[in-house]
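Missing here is one protein chain; the remaining ones are kept as they sit in the complex.
The block that comes next holds chain A.
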Amino acid sequence: MNCSRKLVKELLIKKRQGILAVEPTPIESIPLSPLVTNFERWSDKRRKLYFEDDKTMLDEGLQDFKLENNVFASMLASPMRCERLTRQRVPKDLLIQLKLQKLPDVQGAKHSLKLVPTALHQKGNKSSYLLNSGKIIKKNAKLSPSWIPIPALLSGMRYFKVSDVFIDRDNFLEEYSKETQEYLESELNKVKNYETVLRNWSIVVAYDEGNTNSIELLSMGALEILKLNLGCLGCASPLRQIVEFKSNHDLGLVLELPRDEKIVKLLYRLLACFSSSR
């Protein structure tokens, strides 16, 4: 009896030892699901090419374009806004901003608000945008009630009708031109005597009445200079004196981005609006 029990016990122990000898499979050796290994295919996140640092990017031949010094890149990168005549979305730096201005309270007055173009684009408040062409604005002056900012019309905070808004159609462009030139005058007066070394993509403001091109790209050796010619606006422009007085180079007044970004964009808008040649 003892012998048989011993045999049975030995057998059981051996069997158990045999079971124990098979170790559990480690998690790492289990083949991973393609849902995990190819997670990028179905993650549904915005895809981007990954570069560890600047050096890797430059090594791959992706140069720094230095776009912050380029006026056209800056204008084309500005936020998109709906243009009121065409209903197309356009970078807002290529458009004229319109705002509602409160008129002084006078008893019996027909209008309480006035739609005015702003020289410098202002943030906040309700505004609308109009294309930057004197000829087309003049031609479409009849449509001016449709230029009123829609968010202002729909606002629940302040109720007004379209007829409450005064739009000076006859002097609309003159007002815009005057305001822009006044703002430019004050800004150009602030320009100090900076060093006059021309750099690549420097902007030169000149008053050259003999030249019909308002905007020109000049190649000077390795440098490219953008020339804005205010002569196209006519000799009556009050900017003439300031540009000639502040001139700090043979070519004219040298400006640079990003320092003089506001002035350069305003000058571009003024030329695009009132001069017909490029």
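What to note about this one:
Following the convention adopted for this analysis, contacts are C-beta pairs under 8 Å (C-beta built on N, C-alpha and C of every residue); 3 or more make two chains touch, one makes a residue touch a chain; residues count from 1.
Following the convention adopted for this analysis, contacts and distances are computed from a predicted model.
As stated in its UniProt record, the chain not included in the shown complex is "Increased recombination centers protein 19", which appears among "Signal peptidase complex catalytic subunit SEC11", "E2 ubiquitin-conjugating enzyme", "tRNA methyltransferase, has a role in tRNA modification" or "Increased recombination centers protein 19".
Within the full complex, the residue among A:131, A:165 or A:198 touching the omitted chain is A:131. Only one residue in the set A:68, A:185 or A:244 touches the chain that does not appear here, and it is A:68.
The residue touching the chain not shown here, chosen from A:5, A:47 or A:161, is A:47. Touching the omitted chain from chain A are residues 36-40, 43-51, 53-54, 57-58, 60-68, 70, 72-78, 80, 83, 85-86, 88-91, 94, 131-133, 135-136, 140, 201, 215, 217, 219, 224, 226, 272, 276, 278.
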